[in-house]
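I am attaching a structure below and will ask some questions about it afterwards.
A single protein chain has been removed from this complex, and every other one stays in its place.
Going by the order they are written in, the chains are A, B and C; count residues from 1 in each one.
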Amino acid sequence: MIKSAVVLLPGLNRDRDMIAALTKISGKAPVTAWQTDTDIPDVDLIVIPGGFSYGDYLRCGAIAARMPVMRAVAEKAAKGVTVMGVCNGFQILLETGLLPGALMRNASLKFVCREVKLEIANANTTFTRAYRPGQVIRCPVAHHDGNYFADPETLARIEGNGQVVFRYAEGTNPNGSLNDIAGVMNEAGNVLGLMPHPENLIEAAHGGSDGRALFEGVLGIAA
Amino acid sequence: MIKARVTVTLKNGVLDPQGKAIEGALGTLGFGGVGHVRQGKVFDIELDGSDKAKAEADLKAMCEKLLANTVIENYAISLT
Amino acid sequence: MIKARVTVTLKNGVLDPQGKAIEGALGTLGFGGVGHVRQGKVFDIELDGSDKAKAEADLKAMCEKLLANTVIENYAISLT
Partner (left out) sequence: MTIPNSIPITPELVASHGLKPDEYQRILDLIGREPSYTELGIFSAMWNEHCSYKSSKKWLRTLPTKGPRVLVGPGENAGVVDIGDGDVVVFKMESHNHPSYIEPYQGAGTGVGGILRDVFTMGARPIAAMNALRFGAPDHPKTRHLVSGVVAGIGGYGNAFGVPTVGGEVNFDERYNGNCLVNAFAAGLAKADGIFLSQAKGVGLPVVYLGAKTGRDGVGGATMASAEFDDKIEEKRPTVQVGDPFTEKCLLEACLELMASGAVIAIQDMGAAGLTCSAVEMGAKGDLGIRLELDKVPVREERMSAYEMMLSESQERMLMVLRPEKEEEAEAIFRKWGLDFAIVGWTTDDLRFRVIHQGEEVANLPIKELGDEAPEYDRPWIELPKPAPLASTDVPQADIADALLKMLGSADLSSRRWVWEQYDTLIQGNSLQIPGGDAGVVRVEGHPTKALAFSADVTPRYCEADPFEGGKQAIAECWRNLTATGALPLAATDNLNFGNPERPEIMGQLVGAIKGIGEACRALDFPIVSGNVSLYNETNGRGILPTPAIGGVGLIDNWSRMARIRFAGSGERILLLGA
């Protein structure tokens, strides 16, 4: 059975949602790593949840990315451990340099919380293997800075490599992201960042479970 | 064309959570001897025309009406 | 004590939703002739000591490590 860890930083606030999702889907609570930890226990999956780490002051994820625990995450990522950052976790991974590009303020300049449609742009990944290629799923977003940007060369490269994993579909791009990008992975394919919140759509109480397959894929639970 | 820079800073005594967080982070990163940090904004603005006096008057109006929240912020204008 | 101002601006070509929105808002408010607007940040920082060369080196390191995201931002340092 796959072992997972959740990174905890002051100001994150979807950590409890993420821990609940991992626990419910895998049947096992993840271990946690605190901001000052210089080492992360041996796990197969490390998740950085959403929220406003350090208030998102300076830039989203900027201060978090410089904390000791993120150095430990980078070391694990280099060794091939699967790493997933959701929302603020995505912003942190970008600031850490583990993923390409940047997330700017939403084009509307407003915080936006609503359900969008997501297209599985690459189903051939650790993260999306439980989805069908091109499948369109429902997923909520809740963020102020989710407007994905990369310079033209970077953009061409990640598109060419299939590193764009999720796209906002059917005109539901909520933030102005280039190429409707909602989630990208690194070249090696073991680090993913995404803005939407699959952890908030996994059970009947959430009104749907479209987010579940992401966890089932990444936790190695056959769908 | 006239190029201007508007700098908007928090008034004295107004709490600056951002500045405080940055102070803390600089400390964590090992930078010693850092005292107060205060964060503000700059706007680089291009204006048509060449009448500097008019530009300054316009920029002042822009600050009062939009760029600065004069309840808690000060602003400074410089033409470059 | 040394006082410094660090100015961080977006690199050319990097999307600036805030600057664009301000451009639009200035137009709506009736300010004509406003071209590009780009928004950036300033940090006013107090540093212990009086060694200006060391202060500049430290500030440069702070910018590289934290204050600017050099993927998308430039920075400038001035001691005041």
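The definition used in the following text is that a residue touches a chain if its C-beta (ideal position, glycine included) is under 8 Å from a C-beta of that chain, and two chains touch if they have at least 3 such contacts.
Everything quoted here is computed from the prediction, not taken from an experiment.
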What are the shown chains that the omitted chain is in contact with?
-> A, B
Contact residues on chain B toward the hidden chain run 11-17, 20-21, 24, 69, 71-72, 74
Contact set of chain A toward the excluded chain (per top definition) | 10-11, 13-14, 16-17, 20-21, 51-52, 54-57, 110-114, 140, 142, 144, 197, 199-200, 204-206
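Methods note: only the chains that are shown with their structure count from here on.
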In angstrom, rounded to a whole number, how far apart do the mean CA points of chain A and chain B lie?
-> 33
What whole-Å value do you get for the distance between chain B and chain C if each is reduced to the mean of its CA atoms?
-> 9
Considering chain C alone, which of its residues make contact with at least two other chains?
-> 65-67
Among the residues of chain A, pick out those that touch two or more other chains and give their numbers.
-> 58, 63, 66
Across the complex, what residues on chain A touch chain C?
-> 58-59, 62-63, 66, 95, 97, 101-102, 104-107, 109, 147, 149, 151, 176, 178
As the complex stands, chain A meets chain B at residues 54-55, 57-58, 63, 66-67
Report the residues of chain B in contact with chain A in the complex, numbered from low to high.
-> 17-18, 20-22, 24-25, 28-29, 39
